Each structure stands twice: as structure tokens, then as C-alpha cells.
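First comes the structure, then the notes that go with it.
Only one protein chain is missing from this complex, and each of the others stays in its spot.
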Amino acid sequence: MNQIPANDAVVATTNGITRGEVILEATDLVRRFTAKGEGGLFAPKKTLVAVDRVSLALRAGEVVAIVGESGSGKSVLSRLLARIITPSAGTLALRGTPIDLRSRRTTAYANEVQLVLQDPFASINPVRRVGRSLERPLRIHGTPKDQVQARAYEVLESVSLTPPQQYLDRFPHELSGGQLQRVNIARGLSVRPKVLLADEPISMLDVSVRLGVLNLLRELCDAHLLAMMYITHDIASARYIADETAVMYAGQVVERGRGTVVIDAPVHPYTQLLVSSVPDPDQLTHQEHRATTANAVGFNLEGCRFSPRCPHATELCHTSEPPMVELEDGHSAKCWLVADAAQRTAVSMRPGPSSEG
Amino acid sequence: MRRFRLPGTWKVRVGYFLLSIFILFTVIGPWVAPYDPSYTGFTPDLSPSSQHLLGTTLLGQDVMSQLLVGCRETLVVSFVAGVIAVVISIIVGLTAGYVGGKTDEVLSLFIAVFLTLPGLVLLIVIISLFPQGQQANPLVIGSVVALTGWAWGAKVLRAQTLSLRNRDFVEASRIIGERRWRTIFAEIGPNLLPVLASSLVGTVLYAVSVSTVLAFLGLTPITTWNWGTMLYWAFANNAALAGEWWWLAGPCLAIALVGTSLALINFGIDEYINPRLRVGNLSNRERKRAGLSRRPKLGFTPVHRVTPVIGAPVMAGAQTGPEVLATEATASTPAPREDHP
Amino acid sequence: MTTSSNPVLEVSHFNVDYGVGAAAVRAVDNVTFTLERAHVLGVAGESGSGKSTLAYGLTRLLRAPGIITGGDVHLHLGTDADARRMDLLAASEAELRAIRWKHISVVMQSALNALNPVRKIGKEFDEVLKTHNRSMSKSARKDRARELLGLVNLTPDRLERYPHELSGGQRQRVMIAMALALQPELVIMDEPTTALDVVTQREIVAELQKLRQELGFALIFITHDLSLLVELADEIMVMYAGRIVERAPALELYRGPRHPYTLGLMGSFPPLHGERKVMTGIPGSPPNLKDLPGGCAFHPRCPYAMERCTLEDPMLSPIEDGQRTVACWLHDPSVSAAVPVELRRKDAALAGEAG
Partner (left out) sequence: MRTFVRKLVIALITAWVTITATFILPRLMPGNPIEQLIGKLTGRVTPEEIAAIKAQFGQGLNEPVIVQYWHYLVNLFHGDLGTSITYSPQSVSSVIFGQLWWTLGLIGTATVLSFILGTALGVYFGWTRGARTDLFIPVAGFLQSTPFYVLGTLLVMIFAFRLHWFPFEGSYDATTVSPGWNWAFIASVLRYAQLPLASIVLCSLSGWMIGMRNMMVTTMSEDFVLMAVAKGLPKRKVMWHAARNAVLPQIANLTLAIGLLVSGALIVEQVFSYQGVGGLLVNAVSNLDYPLIQGIFLVITFTVLIMSAVGDVLYVWLDPRTRTATVE
């Protein structure tokens, strides 16, 4: 696999896109949901912040992995970027052009940004032939009728489903999970998007075929200079595929870094907890586990979201939200532990949210 | 879920068979009826004979002819009611389920209200208010019956749409930029077919029973022939008291058989919609053929040693007759699939 | 493993079919193993490998159309003094009821589905204790339930809760506590942590290890996650298409897999350390049990497949002085072909180089 170009001078271009160019950029995306509270019709409504001031940039030919447990907001983030859900605040820019988030999502946007869903068994209409599910996006995006089938063949071949004619006439229940997920990816790719968002694309697959799909995603990213976001709860797979990794907790990015640094040398206590929780037969000896009971309820909305579960939490953590602190090139964490003393006092003087830009 | 085809159990086959007979008579009934159903010139009160297969009435009419002629009106009214009710329930149920939010709240309330209202009584109230002339119009009766019978289908459709709406393939169709109405009708729609079929069958069943009741009570004109009016005349002339069982048995059985045929078809639809009703157990026939003495009980897996040689490769494809395996393996045995991680 | 002889479960030539007659599909095929007292046996495999079918078949809890079509399963009950060897496949319903939970208990993948939604947790404990110990008083049962919850780090107030009021991890803890309620000799866990977050999984696995040392029950732990098994299990059994393809002590299996499938499976999990490099996993798709390939079921996906593999099905045979067993022609003494280096190393630091 040929993931991070050894040298930024090695520049590849496809369709006028330069490797490493920022394709989709999100700044301070917020999504709130209101839910009915307990206690009858007249109970006050609760506001849940699913995604809380998340900024990220997806670059051509690179994979950004978003790691988090269920409920961390990572799936909502992907839908915000795909503009299926409208953000409550924040901005989006596609190739430098700001998007009007209040307007309806255009076909052109859908053309550029595609989302691959988690469950291959559920994401293809069970009563339609695979070919139809594959050809629909092409028809919607104005591919002439006589070229649709050729493109469908081409795209099936690109996800290694050969010979393609064998798959077009099948019904979804006739294919295996791995094959269906490839069809699913093919559908996303058929309109030649520039951004591919993959929401846990391997978690529903059999273990032996996961790596194949992962490799496919990486190859497609490199070959078509796709800007890819890979959402997962499987840290090892993020380490395997990603050029950049961001860890999400309670709707916020708490740590991020380029390459494998986040997983190899985590600094945020939550990332440390996550990494140490992964079964790792090579390190059977140091299994002493940081005492963090998952029974602890709720998130702290005042200070650091993780402080109720954090073994190192101080008074400051409970009352004041830590800033995103840059540690070294591209590695930053949102934790008071890593904020240096000077910054700590300075920021604690003016409580209030601050996020990295 | 695959394409919508009912399981070919004997129940469904019998249901289809019975229903198609009645549909046939709906079409050809008036032509094949041996006599004019209103003609009163026969000897009254004859029990069934070769001349009069179902006997004659006290008024000297041929029961068989009435039954055959009356089939059309009864079934036409019922199917009109069924179709109209399904259309209403599609509009209300699909909208409530797919649009959600406030629209759903209001429509759900609407559905709940109509579910609670006692349909037949409401029907009687409405029909009794109609001017005499229009009470004979099958379209009018059908519509009124539909008005009191659509809510159940709408409720089921709403629930089904709600669960489909959150399915990934619907979201996927939005992702690729499909328009909303196309998503509803082209993507969700085909998946609703079994539920639609079930609610059509259910409403027709309801309509058969209700429309005959209306006629039976004399609320719709008693001068045209349908199974309800036959019962009306039979009761008005105390057929039961006089022991003229054939007068009653014909329409009663016809109504019950149409109902049964629909119920049997509905069993099949139920089994299609809820696969748990279908798989998971062995039929008596399968069991006997395999020499399994007792019905498998939940939590006590039967032990039935069939392999004479321990360790002989039973499934080693090529050696042990793949043609045997291929014949039924796909049809009746569920894939032994473990849960997904 | 064959040297000691204090088994709790002996299984030989165990077969399970789905369906009967011509439509039958063999889901577990000729499985033989022995589980020693207080040992942990890990069963690994993907969907359709038969690992769950095996677990439910052994306990005769498998649902229709599952049918046990051959073999023997013996359970050793009681302490040394009044030990008794029971034929599970010949047992009547009453006999099975008597030993269930008291001697064998089960933890299922989804605790939410395994707990009765309309019952309080306390009621479930109470029922189990009452059924198997008629003389136990109501207050004694309640005390025992509290104690059991304490074992899995839950507070006693959970007894008054309904399942839907607990989190996924808490529910699974309740299930584990319940499985241990009558101190059974054998506990079977079918992917108990698969539906949970990795942090919760870690906590539960740590608790399981602690409990096992304290209480000394034997455990069959089923999962598709080999790495998890290496931590938890004494021995690992790898299944493919209904058969055991390899069985070995946990660490040995991890350090030196002998079956190409095991190797491929380990190569399917990217490592958490070291240099990043391309891994390939296993080509192709998991087999369809209705239409298994002839010969070794794995041969279409196996990079080492020989002609013989397409024709004859290898038996599970002991290798390396009987320390471990494998079902693969590569290790057959009669086969002249050299065993590839990655399938004979003693202690590879990391798996995954092959593929």
C-alpha cells in the first residue's frame, strides 16, 4: 500500500485535482437534536449536542479516520458532511467554495460527496436487482442512457466484482456481505465523486473479508485521488488505513494527529483508554487497566466531556472545557493535562468554550 | 425480503382456488344462472333437486340463480370498498410514516379515532341518511364501507413505512440524490406490497361481511340481488322457522367461503411478512419422511442419528450426490446463518 | 491436554444438521473435543462456521430445524466424591431440566434479547434460584442475588430495574451474574461482548478472568475475535464450515498457526503496533453451507491448496507430538510437499506477514 506520499513534491493530478489538496472542509460544525423530556407532554425539551464544534479537512488522496464508540457522534458527522442532515451551526466548503447550508442539497453536491453506509444487507433495496440500484445514481446525475450500463460494468470491475454481468441481474439476497459492500461502494463511486464518506463500512462484514474491503477503499482513494473519511470504532483498522486520525468523544474531537501517532502515542486519557481496551495478544503482560467505569453516567457539559470518567480529572477539568492544544506537527489533543501551565492559567481565567480552528 | 410471492402452502392454494371460483361467478354469474332470480313462478318451498340445485324460496324463486346473480354485486361492492380503503390508507399511512413529525401526529390521531369508532354503527348512521336512490349504487356503498374500514390498513402501513424509512437503503437513495416522491413510491413502495396485499384482503373481508349485513338489515335496497338481500328475504319469510335450510345455507356458506378463502390467503401473507411463522420448525410431512419420531420442542433439540458411519463426509459435495442437495435445499431450509457481529 | 483427565465435557463425532432428509444442511460436522475442568476453551470462526450451532447443539438448546444427527456428548457433574457422567444426547427432558443452569449455563450475544422485557432483574434471579433450590428462603434468594450482582460490579438496586432501564454493558453483566448463580461447572458464552463497545468489552473480559479464578468454572467462549480469545482462553478451536480446522493452546496457536485458515484469519486483523504494511486477509467469500466445495472446504480460498485438497477432505489429526491438532493436508506425513515456513514457525513475533 502506498499511502502517504514519501515526499509532498510527488504530486499526482487527476481531473485537475492535486494530491493533498483540501476538497471538503468543515469548520465548527454543530448539530443539536431536541428530544422530548421525561414526564408527560409538558416536560421541557432536552437538547442533545450530537456534533459539537467539529472542524476537519478532507484532502485528495488521503484517508481521515474518525474513531469513536457508539454515541460519539461520528455517524451524525458523516451525514452532516453529506448534507443529509442540516448542521445547526458551522460552515462547509467544497474545494474552497462555501456551501449555503440553508439551501437544499443540490444534485451537484450529491455528485461530489458520496456516503457509503454501514450495513450492506440493508443499504441496497431488497426487492430490486443490484444493477438497478447501481444505475439509479447514474440516471439521476444525467448519464446518457446508452452509457449507463458501460459505466456500471466499469465501476463493478473497479471494486473487483468480475465479471460484472454476473452481478447486475442478481438480487441482494443472492450476494454475500462482502460482495454487497463492494456493490455499495461501487454505487457511491459510479458518479465519480471527489469525496467518499464511509460509515463503518466493514463492521457488519465477516472478519475474513474485512481487510479486502479496507484495501479496496485505500486503493480507490489512491487511484482516484478521493478525499475519504473512514468512520470506525475499530482502532486497529484506523491505524491501518488512515493518513490522519481523529478521536471523537461526546460529539467533540478530543485528539487528532497524522499517521499513526494518535494510536501509537495517545495523550488524551480517552484515547489511551480506547487503545488499552483493544485486545492485544502481543502485550498480554501489561493489562493493568485504568479504572474508568463505563457505569459513570452522562457527559459533563460544563468542563471536559470526559472528566466524569477520567482517572486524572482535576477540579479544572470538571468546570472548564479544555482547549485543543497542538503538541507537535499535526498532533493535538483537547485535554488540560497536555495544556502547558502557562496556557492553563491563562485560559482558566476566561472560562468558556474554545475550539481549535 | 425478495420479490413478493406467497409461500405455496396448501392453505394459500386452497384460498386462491376458492377465491378464483367466486371471481369467476362474479364475471359470468348472471349469464350462467339457470333462471331469472326474481321470477316467482316455480313451485314454492322446494328442497334441492336436479331442477333447482339449491331449491326454491317460499316465493317460488330459484335460490341457485339468486346466489349466482347476487355474487356479482356482493363481490363488486366488497372489492370497490377494499380498493378505495387501500387507496385512503396508502395516502394517510404512507404520508404519516414517511413525513413524520407534526403531520404524523395529526394523521395518527385521525387513524386512532377511526379505529375506535364502531364501524358498522357509523355505517348504518351514514347509509340511513343517504337518499333511497343512491343506496343501490355499489360505488356509494363501497365508498361508505371504505370510509369506515381504511384505518386498520393505514395503521399497519404507517408502522411499516416508519420502519422502512429508517432502513439504510432509503437513506442510500437520498444520498444518491433521489427525489423524495421517488424515494417513497419507487424505493419504499415495492417493499410495502405484502402489507398492502394484506390490508386489501383484510378490508375486502370486512366489506363482504359489512355490505351483506347492510342488505340483511334492509338498509340498502332489497330489490336487487346480493347475498345480503337473499338473507333478508329468507329471514323476512321465517325460512329458518319453516325449516327451509337451503334458502339460508346457500348465501351463508357463500359468504363464509369467500371469507375463508381470503383468510387463507392472508395466512400466507402473514407467513411472508413474518418469516418466523414460516421457518423454524419442521412440517409433519418432512419429519415423517425423515423418520423423526417426535416434533422438535423448543429447547430440546432432537437427536436423530442418521449417519451410519461416524465421520463419513455427508456434505462432501461431489461424492454424495449434489443433485439431491440441490433440489430442495434452497426452497425449504433456512440458511443456518449466525448472527452478524 | 490428553495427559490430565479431569474432564467436564467430552464431545465426540458431534454432528448437527439443519433440516431433514434431502434438504438437510450440515452445520456442525464431526466435532470432537474434551474440555477440562476450570479451563477456558475459545471457539473462533466467522458467520456460518458453526460455532454457535455447536454451542447450542451441545446443550440441546438449538432451535428447530436444527437436529443432532450423530456423536456423543458427556457431561461430568458434581464433585469428585459423587461424580457422575451424563449422556446429554440420551437425556430426557426432565433430566436436562435438572442439570440446566445448575451445571451448564449460557450467556447469549444480546443480553437485551435474553432478558424478559416485562420482568424486573430481581425476579429473574429469584426464579432461577427458586427453581433449582426449593428449600431456599425468599430472603436468602434475595441476598444471593445481591451478592451475585456484587460479583460483577453492579449495585443491588439494579434488582428493581427492568432490562430496558440498563445499559448494554450492565445487561451483559447481569447475564453473567445470572449464569454463575448456581455455580455451574460449565458456562457457555456466545459472543457475549460483540455488541458492546471496546471499553465495556475490556471491563467485562477483565471481570470474567477474575471470576474464573475465584469460582473455577469451565468456560466455552465463542467469538470471531481471535485476539480476544488469545487473552482469555487456555485453548482455542478454530472452525470453518462446520468443522474444527485447528485446535491448540491459545498462545501457541497465536504465535504459530498451522492451518492456512487460522493464518489468514490472524492476517485479517491489522496490528496495533509496528510498521504499517499491506495485509491481504483471505480472498473470496465465506462458504455457503448449502453448496460446499468438495474436498477441503477451505481449498478455494487457500493459497497453499494442492490437487489433493480439492479431492479429499483432511481429518483433524494430531501433529507435533499430539500437542495440537490440525485438519490440513500440508501437515500430513504422507504428503511430500514442504510445509511453508509461516505454517511451521514456533514463535513468530507477529502474524500477518503471510497471505
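When the chains are written out, they are named A, B and C in that same order, and each has its own residue count from 1.
Everything below uses one rule, namely that a residue touches a chain if its C-beta (ideal position, glycine included) is under 8 Å from a C-beta of that chain, and two chains touch if they have at least 3 such contacts.
Keep in mind the model is a prediction, meaning the values are calculated, not measured.
*Asks:* Looking at the full complex, which residue from B:I23, B:V76, B:I91 or B:I124 touches the chain that isn't shown here?
*Replies:* B:I124
*Asks:* Hey, which of C:V73, C:I99 or C:A297 is the one touching the hidden chain?
*Replies:* Residue touching the chain left out of view: C:I99.
*Asks:* Quickly run down the residues of chain B that touch the omitted chain.
*Replies:* 11, 14, 109, 112-113, 115-122, 124-126, 128-131, 134, 152, 205, 208-210, 212-213, 216-219, 231, 235, 240-241, 243, 245, 248, 252, 255-256, 258-260, 262-264, 266-267, 270, 274, 276-277, 280-284, 295-296, 298-300
*Asks:* Since one chain has been left out of the picture, which residues of chain C touch it in the full complex?
*Replies:* Against the left-out chain, chain C lists 59, 61, 63-64, 96-102, 105-106, 108, 110, 113-118, 127-128, 131-132, 162, 164-165.
Definition applied: only the chains that are shown with their structure count from here on.
*Asks:* How big is the gap, in whole Å, between where the Cα atoms of chain A centre and where those of chain C centre?
*Replies:* Between these chains, centre-to-centre, one finds 33 Å.
*Asks:* Could you list the positions in chain A whose residues touch two or more of the other chains?
*Replies:* Only 177, 207 qualify.
*Asks:* Can you list the chain B residues in contact with two or more other chains?
*Replies:* Where chain B meets two or more other chains at a single residue, that happens at 340-341.
*Asks:* So in the complex, the part of chain C that touches chain A is made up of which residues?
*Replies:* Those in contact with chain A are residues 46-47, 153, 167, 169-170, 197-203, 205-206, 224-225, 227-228, 230-231, 251, 254, 264-265, 267-273, 276-283, 285-286, 301, 349-350.
*Asks:* In their complex, what parts of chain B are in touch with chain C?
*Replies:* My answer: residues 279-282, 286-287, 289-290, 292, 296-307, 310-311, 313-319, 322, 324-341.
*Asks:* So in the complex, the part of chain A that touches chain C is made up of which residues?
*Replies:* Those in contact with chain C are residues 1, 3, 69-70, 176-179, 206-212, 214-215, 233, 235-237, 239-240, 260, 263-264, 273-284, 287, 289, 292-295.
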